[in-house]
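Quick one: this structure, given as structure tokens, is what I'll be asking you about.
Omission of a single protein chain aside, the complex is shown with its protein chains in their original locations.
Going by the order they are written in, the chains are A, B and C; count residues from 1 in each one.
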Amino acid sequence: MTAPSAVKAALTSQAIETPSWAYGNSGTRFKVFAQPGVPRDPREKLDDAAQVHRHTGVAPTVALHIPWDRVDDYAALARHADDLGLRLGAINANVFQDDDYKLGSVCHPEAAVRRKALDHLFECVDIMDATGSRDLKLWFSDGTNYPGQDDIRARQDRLAEALTAVYERLGDDQRILLEYKFFEPAFYTTDVPDWGTAYAHCLKLGPKAQVVVDTGHHAPGTNIEFIVALLLREGKLGGFDFNSRFYADDDLMVGAADPFQLFRIMYEVVRGGGLDPAAGVAFMLDQCHNIEPKVPAIIRSVMNVQEATAKALLVDRDALAAAQASGDVLGANAALMDAFSTDVRPLLAEVRADAGLDPDPVAAYHRSGWAEKITEERKGGQQAGWGA
Amino acid sequence: MTAPSAVKAALTSQAIETPSWAYGNSGTRFKVFAQPGVPRDPREKLDDAAQVHRHTGVAPTVALHIPWDRVDDYAALARHADDLGLRLGAINANVFQDDDYKLGSVCHPEAAVRRKALDHLFECVDIMDATGSRDLKLWFSDGTNYPGQDDIRARQDRLAEALTAVYERLGDDQRILLEYKFFEPAFYTTDVPDWGTAYAHCLKLGPKAQVVVDTGHHAPGTNIEFIVALLLREGKLGGFDFNSRFYADDDLMVGAADPFQLFRIMYEVVRGGGLDPAAGVAFMLDQCHNIEPKVPAIIRSVMNVQEATAKALLVDRDALAAAQASGDVLGANAALMDAFSTDVRPLLAEVRADAGLDPDPVAAYHRSGWAEKITEERKGGQQAGWGA
Amino acid sequence: MTAPSAVKAALTSQAIETPSWAYGNSGTRFKVFAQPGVPRDPREKLDDAAQVHRHTGVAPTVALHIPWDRVDDYAALARHADDLGLRLGAINANVFQDDDYKLGSVCHPEAAVRRKALDHLFECVDIMDATGSRDLKLWFSDGTNYPGQDDIRARQDRLAEALTAVYERLGDDQRILLEYKFFEPAFYTTDVPDWGTAYAHCLKLGPKAQVVVDTGHHAPGTNIEFIVALLLREGKLGGFDFNSRFYADDDLMVGAADPFQLFRIMYEVVRGGGLDPAAGVAFMLDQCHNIEPKVPAIIRSVMNVQEATAKALLVDRDALAAAQASGDVLGANAALMDAFSTDVRPLLAEVRADAGLDPDPVAAYHRSGWAEKITEERKGGQQAGWGA
Partner (left out) sequence: MTAPSAVKAALTSQAIETPSWAYGNSGTRFKVFAQPGVPRDPREKLDDAAQVHRHTGVAPTVALHIPWDRVDDYAALARHADDLGLRLGAINANVFQDDDYKLGSVCHPEAAVRRKALDHLFECVDIMDATGSRDLKLWFSDGTNYPGQDDIRARQDRLAEALTAVYERLGDDQRILLEYKFFEPAFYTTDVPDWGTAYAHCLKLGPKAQVVVDTGHHAPGTNIEFIVALLLREGKLGGFDFNSRFYADDDLMVGAADPFQLFRIMYEVVRGGGLDPAAGVAFMLDQCHNIEPKVPAIIRSVMNVQEATAKALLVDRDALAAAQASGDVLGANAALMDAFSTDVRPLLAEVRADAGLDPDPVAAYHRSGWAEKITEERKGGQQAGWGA
């Protein structure tokens, strides 16, 4: 069993990246409900992110989304982050919201559209150079809606070509994180629909290409922790986009739908050495707070990842290994469940107190007056949102 | 086996309602791609619908969506339809796009919001009185995203109260068509998630409340034709919202994803007497043509329903019944598959020719110049779309 | 918030029925792995069940399965149960393991087979009369494998006829518990595939017909607690067949796959008054311990239900209701999650100690020597199994 001090140390050093877009408005295809106090520009998103880090202590970086977070001076944005005690994290490319991308971006049948998409990816690498970001997160909404609409294999060829071009453009300390998604917004084929496709491309690209696991991007019933274990074994797990889902890519708060699954995922991370910062696994949130207030929802999400991590660290691995080796099915299961059944909130309260934080981040946030302040101050202007 | 003349007669008399919103822009939460020539108001939507009816001969009615199709003078709109050889069909209520509906409409925890939603439903009945529509189609996006968010049972009570109020407001020849949906936009609970819930409410309301089956609104693997057979047996099948899906509520063209399923559904309709106009089963489309041109996509969809219907009518029911009665599994399956394997396009071409129509509606549409005409004429103004 | 004493009282009075067949061998279609010490007759099954009750104190009844538990003298079997501190519980009919049932039982196209199946159901009621059982649990494996194989609607007519005949045969204090199942062993249609179908039949039958929810019998993604809430609201929830699943009807130990779901289900039971014995909700296990030792697996399953129930009882319902009423999404969710995050094992240890039981039932069982005893004594003879 991991020593309590080691558990605490691991929890203290964990870093969870929050995404700039989660601070803005979002919704479903039916309706985007606006919320008071929502940021109107990237600086205000960082201001909100700083509140999350202030109360949790483990959310020091913020992912950007281009063009949603496009600014004239990225160095200035990085300085603003620094002033807030934050750093800029992964750069997320967006090649799905231009009218030209109706039939795809880097997989589009027309070379001109592919070129446009590729130029955007190059721009993102330029931005990484300016922000000092390590990771280029690539999610392609490319796919088709109808059988026959386009040639599945030719689209793979185009995808490989674009990925290769971007890979060659990467600096020594930069990575591609390639995301896969089961479906949506394409409804017949998706060009990177599963971990196998992402893995096959990353393998050919080389060591700077890694797979990112979005916990909401799988077919019903998929065993995600199995994929995590495999990718860690292959040295190909670049990171997570955390969120939770009951049905499809619901983008709910991580841990809200199936906390036991989140625990099992974090256990495989721990078991596979992925919690060691040297492993390079990025722990990111990717969520949409459609109906709940955004900042406290993100605080809660960060806490949910912490709780799952704490439980994973508490697994008595010696007892587990002994039960596994002897074929003791119930004993092995019980060893895992003992950790899951533990209430780790007191432990995390202690970790926070040790770090000079309020043991209850949500309560502290509510007391801080931040919600009232932004509701008051952020009037006028255009709220940030998925399309903004 | 149904006599060829009876098959033709049934195909000639079939009526498929097209939805006004399918003529406008639509998309996913990620992007709505605008298309040239898209209507800018309800009259232009009817103009497009008239083209569908002109070339197929079986799409004489158009469903309206309130408030998207709200006009000052519904009688004038009905006259415009009449001038085009059309009639106004089902009125679809919309209680999901107002900011007040963030946590629900008729199931909302606050009485004031519920009242607002109910007033909208009453307005829809008023519109039905003006348009002469028979059907009020009710789809509630009501639900919750997080466990605990609201009380499941209390929401059912509120739902029942609203439905009762609307039911009592109906005229003698008016009906409620209650739609169910597995999920989206709510991601934890949906207040009418399955046919059983819709059925239970309709049963209590009375004979003027019927269930509508949207073919895209089921859990993975659900046997939809079974539900159709059951609802027909119970006298509770009010109609269909046709579309097709590979994953969730993809809203693709009906018949595009699984033409065999569509055939099986239509077979149960035929077998259960649902093709008889007296049965009151409304055959409606409910689709989103996100990336394909809308008018020809709707023409194609109508044709897909016709083809499935034709195949269903061609089933040799005597042979089928004999094989079923004798436990001849392969023989019974073969009897059904024989009809499905038949190429019914020549038969439908004949039916169209008999009706004075071009045997190839899609080609006729393309030759008609309508696409070019609306692209040219419908410039400026605000295109209709899901939120418009 | 429920007072601690009331929580303890509720936990003490909870009764969880274990199924005789879970003590026998089971497996998949690929292999049944035999285990040492497995019972060879119904009396030995009861002996094992007595161990579960001895260590948990909340498993006083045992469900029988006919013909697997057919004996000459049911009164003698009931006396054996009584000697062990047990009672005989629900009678489970089996109309799926005779060669005649290849194409169905009560829905079979041939009247003779339907009659044979009905006679078996009557026999089960006779056995209930002898054992004093209240519940006749009916699960029909009836269905079809191929489209066209049989007439969906005619099969419903046959089903209704059989159910009516059995209903009329029931005594005043006897009930039908009608079970639904998504699929398996039929792979195209299942004649009672969902709660809606079961509900519709039970409604027509009358108050002595109730729906039973097997937690493994739903389409992927189905919200089971919603169904529970609805059935309680309708007064039609007869009971549960508890187990858990990751994919299909996996029949794993309840709580093993998704303990949060089990908690949500038990919360709806509590909220809907279903924990009150007067509500008549039967809490039954229906599991297959294919690879793990059976008696401790059942003990563990009983404990898992207890833990979920304890957490459900600990929900601060006043706080929850207040948050719900005010539309506080995060607050309401947090109220529910607070209870789930609580480690209830100390509370249950206390409840057991209060009842004179060992606080750790699994450890007590292992110390008891029962496993060694039955391994030694139950040699020779035919082990009980699914087909035995």
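Following the convention adopted for this analysis, a contact is a pair of C-beta atoms (placed from the backbone, for glycine too) under 8 Å apart; a residue touches a chain by one contact, two chains touch by 3 or more.
Just so we're clear, the structure is a prediction, and the values are computed from it rather than from any experiment.
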{"item": "Chain not shown: contacting residue from C:137, C:245 or C:294", "value": "C:245"}
{"item": "Contact with the hidden chain (one of C:123, C:184 or C:234)", "value": "C:184"}
{"item": "Touching residue (missing chain; options C:103, C:138, C:229 or C:337)", "value": "C:103"}
{"item": "Hidden partner chain, touching residue among A:130, A:165 or A:200", "value": "A:200"}
{"item": "In subunit B, positions touching the absent partner", "value": "220-221, 223, 246-247, 256, 258-261, 291-293, 296-297, 300, 307, 329-330, 333-334, 340-343, 345, 362"}
{"item": "Interface with the undisplayed chain - residues on subunit C", "value": "26-31, 33-34, 96-97, 99, 101-103, 141, 145-147, 182-185, 187-188, 220, 245-248, 250, 252-253, 256-257, 290-292, 386-387"}
{"item": "Missing-chain contacts mapped onto subunit A", "value": "103, 109-110, 145-153, 156-157, 182-183, 188-190, 193-197, 199-200, 203, 218-223, 225-226, 229-230, 232-234, 260, 264, 268, 271-272, 320-321, 323-327, 329-330, 332-337"}
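We adopt the following convention: only the chains that are shown with their structure count from here on.
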{"item": "When subunit B is superposed on subunit C by its C-alpha atoms, the rotation angle in degrees, nearest 5", "value": "180"}
{"item": "Subunit A-subunit B separation of Cα centroids, rounded to whole Å", "value": "38"}
{"item": "Geometric centre distance via CA averages, subunit C-subunit A, whole Å", "value": "40"}
{"item": "Per-residue multi-chain contacts in subunit A, two or more chains", "value": "220, 246-247, 256, 291-292"}
